[in-house]
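One protein chain omitted, others in place.
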Amino acid sequence: MRQFRIGNYLFWRVVSLILTTFIASVIIFIVMRMLPGDIVSWILSGGGEAVHSTEVREALRQELGLNDHLVVQYGRWLWSMVNGEFGGKSLVNGQPIASIVFRQFPVTFLLVTYAIILSVIVSVPLGVLAASRRNQWQDFLVRLITIPGQALPNFCSALFILLGLIIIFRWSPPIVYTNPWEDLLNHIQIILLPVLLLTWEHSSHIVRVTRAYILVVVNENYILYARAKGLPQGHILLRHALRNALVPIVTIMGLQLGWLLSGTLILEAIFGLPGLGGGLVQAALVRDYTVVQSLVTLLVFVMLSVNLIIDLIYRISDPRISLSNQLTHSYNGS
Amino acid sequence: MFTTILITGLILGHYNPVLSPISDVSEKDSIDSERQEKDIENFPPFPDVQDDDIENTSIQQKRGGILILANRGDPPAGFDTMRTSSIALHHVAGALFGPGNLVMRCRENMYLVCPYLARSWFPNPSFSEWTFILRNDVFWHDDTQFTPDDVKFWLNLAISGLNVGDKIRAPAYFEGDLEEIEKVEVLPPDQVRITLKNPNRFFPDILANPRLKIAHPRHLMEPRMNNGDVSISPLDIELIGLGPFKFKNYEPGTIIQVLRFENYFEKDDRGNQLPYLDGIDYVIISDPVAMDIAFRTGRLDGGARGFGHYLSEERIVGYTRDLGDDVSFAQIEGGTIRLAFNVLKSGPWQDMRIRRAIALWIDKESAIPAVLGGFGWTTPDISPNNLFKDKRFVIWPKFDLEPLDERRAKAKKLMEEAGYSNGFSMGHLCRARHTQACQFLKDQLLGLGIDLQLHIIDEGEWNRARVSLDFDTQPGALSVLPIPEGTEGVYGRFSISPDAYSKHEDEEVDRFYRLLRDATTTEGRIDIWRQLQKYLFLDKTYIIPIAEATYVVPYRTHVKGLTIPSEDGHTNTDFATVWLDK
Partner (left out) sequence: MIGTILVVIGMIYFKNSFSTTILLQKFLYTLRTKRGLRQLTKTNSLIFLFGTIAAIIICLAIFAEFVSPYDPLVQDITSRLKAPGQEFLFGSDNFGRDVFSRIIHGSRSSLYIAITSVIAGTFFGTIIGTLSAYLGGRIDLVLQRVIDTLLGFPSLILAVFLVVTLGASANTLIIALAVSLIPQIARLSRSHALSIKEEDFVIVAKTIGAQPMSIIFKHILPHTFGPIIAYAAGYVSVAIVAESALSFLGLGIPPPYPSLGGMLQEGRLYMEVAPWITIFPGIILSITAFSFALLGDALRDIFDPKDRFYTGSFFPLITKSNRKRIKKF
């Protein structure tokens, strides 16, 4: 019975996911077309330096298909998203967007994945530690690390760390990005700093939440019962407290994904990583319509999918939560 | 090889009045040597200047090695030199497509025209037909021979674009420069004859613009274009070109790699084939500070070109501290920052006295440290070594001679005369990339009571905004134009060229350009150009030139054989003569 309800729920959520992405893409398309600025002039004048005539400009507009009706342009773009071309070609570079995405996506994906994995590895034990040694020196130490992690702007720390590295060690990260399967050492050198910074920020949230949940959970009745039974402290912590705290923790991690992506945006710019964030900002600044449309739609789709999966896990694993389409109570962390 | 070029140049100079020796200018400089010394004083002292040792033939150049340079960004428009003049492209395009087309700017003196793909050329007596004799040892990177048909294809594509069915390919953005060309004929086996609409003595000068690079091989592009693929770009055909290096690899956002082309035609004067380098890696670094960091920790051999990446006094401190003698700095004269007025829009600046007052008030000297990074000088328009540069412009016709206080007192008086002693509000189009200059101007004009309202526009809107009549003033583009004939597009009347910096409909300016075209001698050209400058910048003050930047590019000292042009960073980016001493 429950399986059927899960399936039903899943179906409607997927439908709404697709619908939402579609609506988002239309909104983005309209917004981008409303922007002031003329990308054709930008291409022709090489960034504002050369002079050129109106006829040339008009001819290029025609050539790039910018004179067709808006609906036609949108239709063309939508079709190419679906059939794998991902929106056609960049208006500025002439590169196929599919290749842009395939090139940039791994960078951002790796960065985010490393950060998430490291955060989980680091923060859950730290949270448990802080909870179990509450108000003792371990707790204070953890607080000392995590409070700045949450509050300090990550680009600020990045700047100062880079500066320190140059002045003290005369070392800078490599300038050419390589994927790990191409040159592992180079990859580690270039991605280490941004990953550490992201982890610091992200795990601070999680440590906080873990600590708090465990403190809540240990006051529940079944813990008292377990202790009354005579089970050892560690066993209680791991098997009972942590397991029950895990689901909200995972939920929070999913919700944090948005913050994480925002963080990668700036760090990619500072460290010169060729990822989706930096590419998006660059494209938006030069009004590269097609690239922005495709990238933002892709990001929206990914975000919503991840949220969907996490929501599903949450509901399946906790039978107390109803499977109706309404969220009764969400554990919104900050 | 270079001595041969020089000799050829001199021979042709005998035939072609353009190529007169530079001694022409130096004679006239005897008038006020004191002022000339002050000029040289104004030019900032420099830690280290690299002389190119091309003529030093006693050194044995080493072959091999990969040169690692920074590039300001991804080359836009699929590396198509007909679509964009961005330095991000041309820094790389020099190696792939060569420093020129039929002709090029000479490496030792960029104001002279040297042979490149054509080994010689001659006009007809009325200068309306130019015949170019091509070399027969030039090959494309796929080892196909270069023929005169390639030239004809390229020129026609640039001037008139292409129509196939209902698909249109736009002509090149520089088709205005080549507008004079009426017809291109091929005279087998190795000659091309170009017929002009009007006679032009200085046609090779126009062709020698380094932005005109042949990146469109006929044997690869023509069949595909005729099949309907009119928007094909050089990137689609693997960047096959004629330059010293051929394409190896391009990872967008990261790196562009090129390798030596073994069949390149240029040789050094000992008969060794160029280039010396095995290859070049252009690393894409769009953040100037990141470039500094990479260079100072030894990851780069040379810096990027492009305004924003050129060094300032403050950044050089870090370089010399970390690298000491291992770094040298190349200087190239660059673009000018200015204030140009839109006199077609109603406002107080339509009164010439007000424009004059503003020109007198601005403390141009202080723009150099504040806006140009400490490298530059106050000049009307052109750089010091340029043939057309009048070093005595400061004496004639009295451009900023008096000290600042006196000028400012005069400015105040002019404002009063015009009836605006309380000042007024004036708009200014400001480019997001160059807000330093706008901030500087805004503060300067406060003294006169003028409230300069900055409209900060990013790149996408810049090109539409600067050709419109909506803005009271604008800074104009940062481009460098070494020959006066090329400036009509930026100083001319608005109805002829909407891209003009100052929007005006003054027919006197037309008259000057007509005179320029009809000039028969170099002295004549120089004289007319000076009068035009006086008219534009002094009598009418349509434009206030504030200061000209000197672009500084760092190179490690083990990089030898660099050709550094005296102005225009787009020139000589082929690196064919470069070798590594390590």
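To keep things simple, chains are lettered A and B as they appear, and every chain counts its residues starting from 1.
Convention: a residue touches a chain if its C-beta (ideal position, glycine included) is under 8 Å from a C-beta of that chain, and two chains touch if they have at least 3 such contacts.
All figures in this text were calculated on a predicted structure; none of them were measured in a lab.
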{"item": "Chains on display which the left-out chain touches in the complete complex", "value": "A, B"}
{"item": "From B:Thr435, B:Ser497, B:Gln531 or B:Ser566, residue that would touch the chain that is not displayed", "value": "B:Thr435"}
{"item": "Touching residue (missing chain; options A:Leu159, A:Leu192 or A:Ile309)", "value": "A:Leu159"}
{"item": "For chain B, the residues touching the chain missing from this view", "value": "288-289, 312, 314-315, 317-318, 321, 363, 366, 369-370, 432, 435-436, 438-440, 442-443, 446, 454, 456, 458"}
{"item": "Residues in chain A touching the chain absent from view", "value": "16, 19-20, 23-24, 28, 31, 34-35, 132, 134, 143, 147-148, 150-153, 155-156, 159-160, 163, 208-213, 215-216, 218-219, 257-259, 261-262, 265-266, 269, 277, 280-281, 284-285, 292, 296, 299-300, 303-304, 307, 325-334"}
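Convention: only the chains that are shown with their structure count from here on.
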{"item": "Chain B residues within the chain A interface of the complex", "value": "74, 76-78, 80, 83-89, 161, 167-176, 211, 230-231, 233, 235-236, 251-255, 281, 283, 285-287, 290, 293-294, 296-297, 299-300, 322, 431, 458-464, 466, 477-479, 489-490, 497-499"}
{"item": "Residues of chain A touching chain B in the complex", "value": "35-39, 41-57, 59-60, 62-63, 92-95, 99-100, 103-104, 162, 166, 170-172, 174-177, 269-270, 272, 274, 278-279, 282, 285-287"}
